[in-house]
Structures are given as C-alpha cells and as structure tokens.
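One protein chain is absent from this view; the other protein chains keep their places.
So that you can tell them apart, the chains are marked A and B in the order they are listed, and the count of residues begins at 1 in each.
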Amino acid sequence: MSANSLMTPPTVSLPDTAPPPPFGRELIRATDLTAFYGTFAAVKNVTIGFEANRVHALIGPSGCGKSTFLRTLNRMHEVVGGHVTGRVLLGRDDIYGPRVSLTNLRRRVGMVFQKPTPFPTMSIYQNVAAGLKVGARQSRPEIDAIVERALQQAGLWNEVKDRLRQSAVALSGGQQQRLCIARTIAPEPAVILLDEPTASLDPQGTQRIEELLFNLKKDFTIIIVTHNMQQAARVSDTTTFFYLGTMVETGATKQIFTAPTQERTEAYITGRFG
Amino acid sequence: MNRLVWRRWKSRIMVGLMIGAVVVAVAPLLLILGTLVARGAGSINLAFFTQLPVPAGETGGGVAHAIVGTLLMVGVAGLIGLPIGIGAGMFCAEYPKNRLATVARFVADVMNGTPSIVIGVFAWTLIVAKQKHFSGFAGSAALAMIMIPMVMRTTEEMIKLVPHSLREAALALGYARWRTSLSVVVRTCLPGIVTGSLLAIARVAGETAPLLFTALGSQFMSRDLNQPMAALPLTVFTYATGPYDDWHRIAWATALVLIMVVLVLSLLARIATRQRFDVRQ
Partner (left out) sequence: MTAGEPAITEEPGAAVLQGRAVGDTVFKAALTIAVLAVPALLGFLVWELWVGSRLAIERYGFDFITGTTWDPVAEEFGALPLIVGTLTSAAVALVIAVPLSLGVAIYLTEFSPKWLRQPVAFVIELLAAIPSVVYGLWGIFVLIPVLKDHVFPFLRDTLGFLPLFQGPIYGNSMLAAGIILAIMVMPYIMSVSREVLMAVPASQREAALGLGATRWEAAWTAVVPYARSGIVGAVILGLGRALGETMAVTMLIGNRHEIAASLFAPGYTMAAVIANEFTEAASDIHYAALSYVALSLFVVTVIVNGLARILIWRVSRGQAGGGQGV
C-alpha cells in the first residue's frame, strides 16, 4: 500500500471553475477535458464534477457533444478512434494515466447504450454473468447470487427467473434494456453511464427504466445522457447543458429548469431551439 | 405491321428466349446428377467402401484407399488452412484500416483467381521437388493454400455483419479486445464462419489438379502422409481415362460418392447460412 502511494500522483487541487458541489462527495471529475475525432474537437474544455449516489443528466441538442463526453468517462471514446486532452479523475485515479488497464476502469465505470445490446449467443443468465468473467474467478453459487441480485436490482428477476437459460434475444426491447442494466451492475461498478437508454423504447419500457434509476442511485452513481428534457427533469438530481461541444451550464436540476443562469440554457429548455 | 404490335411481339419473343435459356442452364445439373446416379448407383455396395482396387481386368474391388486418402488429406489441409484463413480474416475485420489487411485482401483475391493447377506446381516445387518424393502432405499443402483465401474472405465478411454495438457492449463491460473478439464477435457469427469453412472443405475435396503431382495417387491403402496417397477425385480421373470398362464403372461410382460428399457439404453450408444468426437490432 505504501509503495502504491509513493507512485500515486499527488491529488491535484483543481482550479475551481465549476460551481461548488451542493451536496455529497465528488466521485468523478473531468478537468479541462477536450475530446477529438481526428482534429475535430467534439467536446471542448469541459470541467465538471459528479457526486456519488446521484443521478446526473446531460442534456443538449443532438451533436452537442454530450454523448462524446459521456464516452470519455470510461474511455469508450477511444474505441471509435478518438482521443482526448485534459484529465478525468475517478476517486483519486487519473483514468487517462499511464498503465491504466481499460478492463479495470470499465469494471468501475459501466455503460448502457441507446439500443439494447444483449449478446445474442448467450442465455439471459450468461448475459448477466458476462461481465464477471473478467474479474477474479468466482464460484458457481457466488455467481448465481450475483446474477439474481443484479436482475432484482434491474427489476427483471420476476419476469425471467423461470427462463434464465433461454436466449436473451427473445425478450422485449424494454426487457432487453433492463437486462443490459443488470449486466452492467453485476460486477458492481461505482459509476453507471447511460447513453440515451430509453431512446428505442416504448413509454412503458421508458417508465420502468426511469423508476429503476431512482432505486439504483442508492448503490451507484449514475450519469445519463438524454435528449428528453422531461426525462432529465423527472429522474436527475443535477443537470448539465451542453451546446456545440461546450458545457454551458451545470447545477441542481430544479435550478436549471426553473432559474437557468444562461440565456442559451433557457432557450433550450423552453423549446426555442434544438 | 404496326410498329407497336411488332414491339410487343419482340418483347414476347425475347422473354421466350430467356425462358429457353433458363431451361438450357438448369438442364446440365439435372443431366449430370441423373447420369451419375444411373451409372454409378449400381456399383455402390459395402465392398465398394471397404475394399481396395483389384488388378486391371478383374472385376470388383472398391475405393477404400481413396476415401481414406481424401479424408486424411482434406483433414490435414483443414488443420493448416482453416486457422490461417480464419485468423487472417479476423485480422482484416479487427484492424480494417491496417495496411496489412489491405494487402492481404488484394492477395486473397489474386489467390482465389489462381488456377488450382498452378498451386499444384507451386506445392510440387516447394515440397515434392525438395523431398524428392510425392506425398500426401504435399497434396494437403496445396489444398490448404486453396482454402486460405476463401476462408479468409468469408470470415471477414461474416465478422463485419456483427453490429458494432455488440463489440462496444463487450468492451464497456471491461472485456479486453481479444475476449471481445472471440467470445462475443466471433461467437456471434460462428455459424457463418462454419459455413464458409464447410464450403471451402467441399471445394477442395473435389479438387484434382493440385493433387496430380503432389499426392500422385496410389493403388494401395496409405495412411502415411509422407507417402503418395490416393484420393477420390484422382481415382475418378485415372479410372475414367483408363481403357477398361470395369474401370469406367468404378469411375462413375466414385464420382457419385464424391459428388454426394461435395453436395451434402455445400447444401449443409447453404442451409446454415440461410438460417443466419439471430442478431436482433
């Protein structure tokens, strides 16, 4: 442990450009983060912190960089060939630091995508257990318990407990998405990133997911990208507004939706553009 | 004649001609299969599969040596060709913009168009000429070289059909790239890769030209890949071009067996592809 702390870069005191956090501990913080596709900067100089056990919504018109920003938080941005400057701290770890293992990072920062992505060759059970494979070897009863707990947390257990061995693609779209949430939370990440998780779902499916988020924040820190402002207003504790790659405003959801300080935020949330 | 009437008639005549073309084009398959069954089925019995050829002039005997030879040589060709072909296809799909992938794709197209007899000459100079004797292994090497580009291209095509979102989902779970590729991407399109492999096996099982001066053929049972070896297509060739009626009888029966093997493999492969894999997106 002491050896580790010797190699640890000192925790930097961050330039406090973001508004001071209103409550709780800060778990993940981006500092002066710029994300590129080639030479195009899709996200520019964003500095923002996210507190633990809250739901944080990222809103903005499409192409504003909110999804790209989300994908820099677990380094999925690099999968499509992008790169970043600036830094992202998870706890005290710089996720862009040297010798960072993407496997370890993504086990701490899970992600759910816009379209449900169950693995078509795996059963429901195998899908939920899929993320456990990359961690320490666990016994069968341990895995069984984790799968059950994850499915229960995702509100899917009662629907699938009798057909865990069946293919996951037979589930409805909403069930598939909750399955993907169960798969994401099974390895117990600290942070869950959701990239428009209800965009391809019907209203019932959307409602189930929104209820879930409320329960999940007891155990996880949630960052959700949504193009639906009502959804942001319903589910989130803080809201951050992105426009043209820059972070325009961030704050408590109630404040953003009732008393935005920026004119562009107000224009967006009142539907005057975007 | 009224011009419009003529134009209508011309259209009808052309359609008639095209239907004629369909009939003419479909006929050879039926004729060939029909003749094979008519002339070959009568000679197929248990002895045909279990016995060795008898000396010229005598009747009876079988092609057990050729069945064993084809199985062995195609099997070894698969052991060499499938891993290289699938691996190369995976490389092209995983690193599509890598210059090696571009080169390999181009080379595979060239190799796919290369006459199999030329590949036979290559295997001869590479192995037979250096070892100074014919061998089943040289035949396997030639067949493997035919399989590699076929398998490589189908593997790449199949992997490309897997939605990128599945790959991202696996990476987001913390899967390393190799695990993502093997246990999610390749696993998802495995039926397609199996199909491509089956088609390649079917194709080389019927190849004669690359075996002529590598495996050479043999009248004896040989299980030693270091020795000349018989194969079903070689047997068809030798017996069809030989002077004896009984040889011709065996050629037909052997051809029937060969075509059953090849068609069953191709049909299996096509059925497997038709079902495709269920990727709901």
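Some points to look at:
In this section, a residue touches a chain if its C-beta (ideal position, glycine included) is under 8 Å from a C-beta of that chain, and two chains touch if they have at least 3 such contacts.
Note that the structure is predicted; figures quoted are calculated from it, not measured.
Screening A:68, A:221 or A:240 against the full complex identifies A:221 as the residue touching the chain left out. From the options B:42, B:75 or B:115, the residue with contact to the unseen chain in the full assembly is B:115. Residues 7-8, 10-11, 14-15, 17-22, 24-26, 28-29, 31-32, 35-36, 39, 83-88, 90-92, 94-95, 100-101, 103-104, 107-122, 124-126, 145, 148-149, 152, 176-179, 181, 202-203, 205-209, 212-213, 216, 233, 236-237, 240-241, 248, 251-252, 255, 258-259, 262-263, 266, 270 are the ones on chain B that touch the missing chain.
Residue positions on chain A in contact with the hidden chain: 1, 4-5, 7-9, 25, 27, 52-53, 90-95, 97, 99-105, 108, 188, 190, 218-219, 221, in rising order.
Following the convention adopted for this analysis, only the chains that are shown with their structure count from here on.
The centroid of the Cα atoms in chain A and the matching centroid in chain B are 49 Å apart. Taken in their complex, chain B has these residues touching chain A: 163, 165-176, 179, 183-184, 187-188, 190, 277-281. Put simply, chain A touches chain B in their complex at residues 74, 76, 79, 102-107, 110-111, 113, 115, 117, 119-121, 130-131, 133-135, 167, 169, 180, 183-184, 187.
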